[in-house]
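Before anything else, here's the structure in question.
The complex appears here minus one protein chain, its other protein chains still in place.
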Amino acid sequence: MTDDLSSYADLDVDRARRRGYPEAVFCAGKTPEQVAGIAAALREHTEAVTLFTRAGDEHAAAVLKVLPDALHDPVAGLLAWPPEPPEPTGGRVVVVAAGTSDLPVAREAALTARYLGRDTESIVDVGVAGLHRILKHVDLLREARAVVVAAGMDGALPGVVAGLISAPIIAVPTSVGYGAAFEGLAALLTMLNACAPGVAVVNIDNGYGAGHLAAQISAPA
Amino acid sequence: MTDDLSSYADLDVDRARRRGYPEAVFCAGKTPEQVAGIAAALREHTEAVTLFTRAGDEHAAAVLKVLPDALHDPVAGLLAWPPEPPEPTGGRVVVVAAGTSDLPVAREAALTARYLGRDTESIVDVGVAGLHRILKHVDLLREARAVVVAAGMDGALPGVVAGLISAPIIAVPTSVGYGAAFEGLAALLTMLNACAPGVAVVNIDNGYGAGHLAAQISAPA
Amino acid sequence: MTDDLSSYADLDVDRARRRGYPEAVFCAGKTPEQVAGIAAALREHTEAVTLFTRAGDEHAAAVLKVLPDALHDPVAGLLAWPPEPPEPTGGRVVVVAAGTSDLPVAREAALTARYLGRDTESIVDVGVAGLHRILKHVDLLREARAVVVAAGMDGALPGVVAGLISAPIIAVPTSVGYGAAFEGLAALLTMLNACAPGVAVVNIDNGYGAGHLAAQISAPA
Amino acid sequence: MTDDLSSYADLDVDRARRRGYPEAVFCAGKTPEQVAGIAAALREHTEAVTLFTRAGDEHAAAVLKVLPDALHDPVAGLLAWPPEPPEPTGGRVVVVAAGTSDLPVAREAALTARYLGRDTESIVDVGVAGLHRILKHVDLLREARAVVVAAGMDGALPGVVAGLISAPIIAVPTSVGYGAAFEGLAALLTMLNACAPGVAVVNIDNGYGAGHLAAQISAPA
Amino acid sequence: MTDDLSSYADLDVDRARRRGYPEAVFCAGKTPEQVAGIAAALREHTEAVTLFTRAGDEHAAAVLKVLPDALHDPVAGLLAWPPEPPEPTGGRVVVVAAGTSDLPVAREAALTARYLGRDTESIVDVGVAGLHRILKHVDLLREARAVVVAAGMDGALPGVVAGLISAPIIAVPTSVGYGAAFEGLAALLTMLNACAPGVAVVNIDNGYGAGHLAAQISAPA
Amino acid sequence: MTDDLSSYADLDVDRARRRGYPEAVFCAGKTPEQVAGIAAALREHTEAVTLFTRAGDEHAAAVLKVLPDALHDPVAGLLAWPPEPPEPTGGRVVVVAAGTSDLPVAREAALTARYLGRDTESIVDVGVAGLHRILKHVDLLREARAVVVAAGMDGALPGVVAGLISAPIIAVPTSVGYGAAFEGLAALLTMLNACAPGVAVVNIDNGYGAGHLAAQISAPA
Amino acid sequence: MTDDLSSYADLDVDRARRRGYPEAVFCAGKTPEQVAGIAAALREHTEAVTLFTRAGDEHAAAVLKVLPDALHDPVAGLLAWPPEPPEPTGGRVVVVAAGTSDLPVAREAALTARYLGRDTESIVDVGVAGLHRILKHVDLLREARAVVVAAGMDGALPGVVAGLISAPIIAVPTSVGYGAAFEGLAALLTMLNACAPGVAVVNIDNGYGAGHLAAQISAPA
Partner (left out) sequence: MTDDLSSYADLDVDRARRRGYPEAVFCAGKTPEQVAGIAAALREHTEAVTLFTRAGDEHAAAVLKVLPDALHDPVAGLLAWPPEPPEPTGGRVVVVAAGTSDLPVAREAALTARYLGRDTESIVDVGVAGLHRILKHVDLLREARAVVVAAGMDGALPGVVAGLISAPIIAVPTSVGYGAAFEGLAALLTMLNACAPGVAVVNIDNGYGAGHLAAQISAPA
């Protein structure tokens, strides 16, 4: 088998035109060589930002060799190229991390929304065990067009926030917690069962998907 | 124990003001008497629409005795009062039922979005086994500000639609299918894992939640 | 096979002395005849209250034929004999039902705690979708020695209450909710993963167990 | 992103006043730098003990660099600062480890209860396969105001102990056992289904939660 | 399609010779007509007992029409023909029902073992919540060559009994209990994880399988 | 909402041309009125057979009112119209029912394959508990181009058959068995894990899918 | 214990004659020494190809030491000996990898089908998020006698492809995806529930099984 690009990938470079948002490169499960090959092919396509998600250290190094000026955020495991995010348009996205341990996922969401063209703000460590912490941010939350909430353990925060504001919540369960968190399953179920309507759920630890959805919801009309 | 309202319910009549959307009454698990008591208490609150969801025949009869002019849609198991939906504002919501068996859930979503103030359109029986059926509706789908897709079995339709348009998809798994559908669990997982970003998932058979989220997303800026 | 008592039951009438709390009769899975036989045998043991739990209509009729003055609460599916609860001792137990649909379980808990000798108070319909509803009861909650919280759907309320008070919370998941509530599993996991420490979890819909535990915790020192 | 404390944590230093128990720092999922930052911020707050739980070697080193005199128990993965536990008040907490392999969890529970102000005693290796081992400790168990039982595999011990005493049992499933223990799930289910009432269940391997709950239950009236 | 026997069944009448134990007819999922047809075909084969298991009322009526003198035990849902059990040989089988609700399963086990040629004894209502109840039967248990223990809820009894005797335990989980019993799954897992070795597990509510296994284990050498 | 066909279905009458096999109508979850409406619309399309699957009594009556000469097999819950199956072409399909209780599913598979144009043969009651029963059919099995095996409980038969022949096996788990069969899940997993390669698995109780797949595999080259 | 071959393996060298396809050696769970011993024993059996599947680096080295000219494909974790595949007969097998990360599984399937005697073609990176990518390969897909589709995440591609062609699809779920993919479980369920009939499912990541099944289906008549 040859290892030219067509043997392992068929880039959807037309997606930005078709959907309004560019394709991202999900690095997990790809070899660094494959990621580098994709990066090289994208070098010609500067009309839209490309995100490389779930990028480990080796993936990042491979991308940076090809696209040396790409932005690299190791906490979020994300690279963006071209490195300059577009001018913000549409409504604001607020990203909330219930606890410090949820930060990597929240950051992936915030960077994604920002690179897809939205203005973003972040709030951290506001779990429901101390309600006063989230309540002091209600004004900021009410100004958002979409709110991303990343939470592990009981995953209760998105439902509580949903009860306070009119904008939709995008809830991202994280794989943080003791044994019966079952790697995010508990938080996922909590979010799907939120008493307050207005909670949209995405996959466990999928900050990229949350940020993408937030960018779509808060897109200019 | 007395059976006056305060012994079994504490209405959140202020929710419309606080969140912009009124509280709904989830009838499952309540006695018809309790539902009737709530209906009576709401009779004074005409400033916002109240939806009674998951209403069985006895729930519906109890509500209609108190609020005889309420709208009642038996397929969706939903009542609305006052019966006139508000003037549509904001963007349009398109509701898609993958198959005929998904119609009750899709209808609950469409009615909810309509009563919360949105213009709605519906598309039925467009499962991925015959792609041409959904492809012929692409123009209608692209005009929506939010698209609800109700699907059982493999739950693959939301991801396919997400790849075609830029608006966010609200995916509702339905409990339709053979044994390994596990009452909607298979469709739920499919939707959470959709390859195409832009898919927000709500609870199984929760047409109300889907319609509410769609109304929020497509609210006027 | 004969059907005298010893062929199907071996009463633990000594339990009140040994543990301080009498045995209860779990009716589900027993025939009305068996329950009646047990009731007849207990007629001689008035030194402690006997509770018949999970009693359907036929179970209740069978008990009442033998013990006509027994208390019967059909909502909770519970009978108590002798019908007079003991004088309250120890601390107070507050029982919270997150929603109207959680009332049967909450009532079983409250009656159990009351018949085991505690003073009880109840709060209803205070789900996290409208935080102000629970916050207005904080003073009452803070006076309790133990708080039972029955909640279905996302089961988020116990964790929120735990963050507000110093007494332990006994969380009872209920089987109320849409499909992905999985008959109480979602609420159960939420409660086990509560961010706030101080949440003790019992079995789904097990109001009896919750009330028993509350009575033990708030027993006189 | 800056890495000052506010970018990753919002300490709830007021919790001891509000709930009567201080906040703990859950280290898993936090970087050593973040944990050190939190430790530094807490240095000023000596009015209550802070526990660092689930602390790996790197977390411990980071804390000890900032708070060199903190107590560190590597088996339990726990640090406490200030290192002196408070004078015991309230009732006694007895902590039971069903087997040797359950010791780390039991120890975390015992240290937590001790640092939250209770007198504690420990019992080890008393699984139900040899009932005489637990039976010889019945007197000690009956003197407790709350009993923590950590058990893996079949998790049967808490229910057996509950049948012997009047104090409430806090059952902690541990992730010890053969394949079908499913990392503590089997023990968790056993405990939730204990035949004997009086068993409160916490999360798998959550010794901290168990100790906290025990401290609350046995608090001075 | 014709409905002669060969269109729906191929009797293994040779099994008694090959395995030493005759085939049983599992009635669930068969029509009464099919069961009657099988009964008619077995009328010629009196050399070994045939058991009809999981027989509902209609199945039983159909069998009794063809084999009017068959033994019918409605509690166990079992019929046996010829109705006289064989002379007991081999060791004794003791069958234990943890609670009254476990009796139907225990009875199916006891009758199966008896009809396959063993002497049997039964013990009822000896759950672990009151250990003295099982301890008073230790002598009887120690005389058995095999002990069947049927238990629902926490399923802890088989492990406790295994720790007391040298004979093997056949543990049958029953589908009795509150929600998180998950129709016998909790008890099944408990039994598979029993701390004491010597516990053999069979399917949920499968009294027939337990009795068969007990008969094999206690067969004459 | 009107109830003309377009409001609940969009027939894929072109499927026979596109895929070579016509669309089937899955009746479960549809109202009898909807099924009748579809039947009426299909009356014009005699160029291919239409199957109505999972048809309950009311569905069947509704279809037969519109298409009185349709074949109706109540055991399989299937109707076919036009009632005459096509001339067989391609290879032969052999359908095996492991036990009598698996017959409804096996029959649905056999009828589906027959109506899609294949010659079929059936074998019943040949479970692995008596290997000689399946071994005596090896010659018939070896002549097949595709073999469908429907089995519940342990679902072991497809793997055993696969080891004996060269044609592919289509394994259909059925929801037959004791509690830990979990409505077909156990058989499903067994089949997916068959030691012998050559086992293709379809959904639980999905005889239609199995028959369809068999017809495709044994289609003329 | 000796370590001659008979102490750990009983080769089924007759399988090629009996089933038409040779036995493969599943390396996972075997020691390199055991694999080498099997390779040595097979050296005499050149009449059919032997595949070594799931071979890690140490397994591969052990095989190559004994059979130095064996083909080794490290991506697929597969070795074949003799290294020359047979002349293709029968119909063509087309193997589709939904994404780049599914390539190892797809490659194992393609190599297996090729070594069992089929002509194969491969298609990569054609997920449903961009339908045009798969649609441009429809002609190639329609020429196949069997199509293997490897897909992770939502696993939706096989159902979409099945709706386009008449040949059977062999769907292989892969363990690629975010948390709620549950290591391939989500894709597995999707495939079992495919709306379009004609989808045969094999085990997660089981490229070998998929290739084997494809070779059987497309075997010469």
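Which chain is which? They are A, B, C, D, E, F and G, in the order written, and residues in each are numbered from 1.
Here is the rule we use: a contact is a pair of C-beta atoms (placed from the backbone, for glycine too) under 8 Å apart; a residue touches a chain by one contact, two chains touch by 3 or more.
Bear in mind that the values here come from a model prediction, so they are computed numbers and not experimental data.
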- Query: Which residue, F:Ala146, F:Ile170 or F:Leu185, contacts the hidden chain when the whole complex is considered?
  - Reply: F:Leu185
- Please identify, in ascending order, the residues of subunit G that touch the omitted chain? 1, 6-10, 12, 14-15, 18, 23, 26, 28-30, 34, 173, 175, 183-185, 188, 203-206, 209
- Task: Could I get the residues of subunit F that touch the absent chain, sorted low to high?
- Result: 98-99, 127-131, 153-156, 159-160, 162-164, 177-178, 180-182, 185-187, 189-196
- In the whole complex, what residues of subunit E lie against the chain that is missing from view? 18-21, 24, 91, 145, 163-168, 170, 188, 192-193, 197-203, 208-209, 212-213, 216-217, 219, 221
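Note that in this section only the chains that are shown with their structure count from here on.
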- Query: What whole-number Å value describes the gap between the mean CA coordinates of subunit A and subunit C?
  - Reply: 43
- Where does subunit E touch two or more other chains at once, residue-wise? 99, 129-130, 177-178, 180-181, 185
